[in-house]
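Here the complex is missing one protein chain, while the rest keep their positions.
Letters A and B mark the chains in the order given here, with residues in each chain numbered from 1 onward.
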Amino acid sequence: MSSIKKLMYVNRKAPHGTVYALESLEVVLIGAAFDQDISLAFIDDGVYQIVKGQDPTDTGIKNFAPTYKALGDYDVKKMYVDKESLEERGLTQDDLMDLVWEDEDDDWAEKPSIHLVSRSELGDLLDDSDVLFNF
Amino acid sequence: MATLHTVNKSPFDKNSLQICLSLAKDGSGILLIEDGVYAATKGTKFSAEVEDAMKNHKVYALESDLSMRGVINKVIDGVEVVDYAGFVDLTAEYSKVQSWL
Partner (left out) sequence: MKYGIMVSEGPYTHQASDSAYFFTKAALDKGHEVFRVFFYHDGVNNGTRLTTPPQDDRHIVNRWADLAKEHDLDLVLCVAAAQRRGIADADESKRNGKDADNMQEGFRISGLGQLIEAGIQCDRMVVFGD
């Protein structure tokens, strides 16, 4: 049995202005099937990918924000958000979508997937990963 | 084992170098490539920050990217200039690569 790797997907770009947010999410969804240890990091404008209330109706642009809510069902439950990036943008955790996962070892209790981290903690998380995908 | 961070953006264009420096752990390597090599040059408003980073990190710059931009003679003292073979060696020496885009 091969050992599990820690994969981290690093997101630094805002959604919609470029395709990277959408296409990185597609990687996350496919990657979820490989039973690895998955984390997502949202830094800089990447934090905008998970803000509430995105509404591209009338633009024809795909509203993929709801897909982040499904990640918990795919066992993708570690989403690290850089505190400083939020603060710089006048955002708090309340501005972010409520992303949760259900812990089967705890009677399916709903737990938050989003964890606010400091730059230093983010550095540790990157160093602790095995493979870093940047989009 | 330590991470090799690569930065491919000019510090005047994007904050990629800044973000990298704000969280790269002591002992990690920082390799400047593509437009990122401008950060390796003397006399810019970022030079002091890069020199400061060199106290706790090894900083490298890719030779062909410096040459093609006409700045190979302006490299900050102490920044190690490497070629692509050297780039490959660095990726093997460090445990993984974090590409700041």
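As a working rule, contacts are C-beta pairs under 8 Å (C-beta built on N, C-alpha and C of every residue); 3 or more make two chains touch, one makes a residue touch a chain.
Since we're looking at a predicted model, the values are computed, not measured.
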| item | value |
| --- | --- |
| Chain A, residues in touch with the chain not shown (by the definition above) | 2, 5, 7, 19-20, 23, 26-27, 30-31, 33-34, 36, 131-135 |
| For chain B, the residues touching the chain missing from this view | 8, 33-35, 64, 83-85, 87-89, 91-92, 96-97, 99, 101 |
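Simple rule for what comes next: only the chains that are shown with their structure count from here on.
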| item | value |
| --- | --- |
| Between chain A and chain B, centroid-to-centroid distance (C-alpha), Å | 27 |
| Residue ranges of chain B in contact with chain A within the complex | 2-3, 15, 19, 22-25, 28, 96-101 |
| Chain B contact footprint on chain A (complex, rising order) | 10, 12, 43-44, 84, 119-120, 122-124, 126-127, 129-132, 134-135 |
